[in-house]
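Here it is: the structure, laid out below.
Omission of a single protein chain aside, the complex is shown with its protein chains in their original locations.
Our next item is subunit A:
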Amino acid sequence: MPNHHATRLLEAASQLILGKERELRLALACLVARGHLLIEDVPGVGKTTLAHTLARLTGLQFQRIQFTSDLLPADIVGVSIFDRETSAFRFHPGPVFSQLILADEINRATPKTQSALLEAMEERQVTADGSTLPLPDPFFVIATQNPANQIGTFPLPESQLDRFLLRIRLGYPDALAERALLMGADRRELLEARPPVITPADLLDMQRAAQGLHVADPLIDYVQALLSATRHHTEIETGLSPRAGLGLLSAARAWALIDGRDHVVPEDVQTLFPHVAAHRLHLAGDGRPVPAATLLSLMQSVPVR
């Protein structure tokens, strides 16, 4: 019995974003698992639309930050301005104080600016002028990234990549979906017309429910075996961290919740594993990202017990 919130949301979303059910589901799982999402793809495949859609359908307060090379940390976090009337500095919160943030082309900004956002993501609070301000509760960052070999980019360092729970690629739509897209109405207008299908409170409920999902001992064994396999693989530089392991488990919980189960099965882990591992693992030697085929063969080397 699939989760009805998730079903409603995904149904509505797939009318707006055509032929991307799996990616939408992964993005929702990331949101339910309280993680952040990294979308890596060429421009124009609907990264922004995806973020918009999620925000619109969940009723989350949405901000888009376009990262450029001259973007400053203050442009994200906010700035204190002297107020003549009160003769004091007043903090003007930046766009980061929103529930859903789209950090577009995050690898165009300088590392300093990138880290301002990434710190906020990790801490879920911002420190400005000596006072600590909490960020809103469903707090979800979708960062998009162009493939790193484009000119004028600052690739995210490994430690920062680790803060994204999942990485997905959208890819081109299939022929049928593309045809419908070309023939249909403007997506933006459709989006504006669409009311939210769930509330932020529903989302918080889902997040809490996912956290409470049952994970059996054999499943923990399986996750551990997977982690260990990444650490003992000869072609891989360094294996997955314990944080990645926790992330894998919470993403699998969210996936199981969306599927309407009260427990996690190995297939959930297998589905999420490539998305958790791909941006965290690098090949020994040349440091290239690990190819999908290697991840698949690694996964198939770990028996399900």
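Assume a contact is a pair of C-beta atoms (placed from the backbone, for glycine too) under 8 Å apart; a residue touches a chain by one contact, two chains touch by 3 or more; residues count from 1.
Criterion: contacts and distances are computed from a predicted model.
For the chain that is left out, the UniProt protein name among "Xanthine dehydrogenase family protein molybdopterin-binding subunit", "Allophanate hydrolase subunit 1", "Thiosulfate oxidation carrier protein SoxY" or "Transglutaminase" is "Transglutaminase".
Residue-wise, the contact with the chain that is not shown comes from A:P266, picked out of A:G59, A:G245 or A:P266.
Seen across the whole complex, the unshown chain contacts subunit A at 214-216, 218-219, 232-235, 262-267, 270, 299-305.
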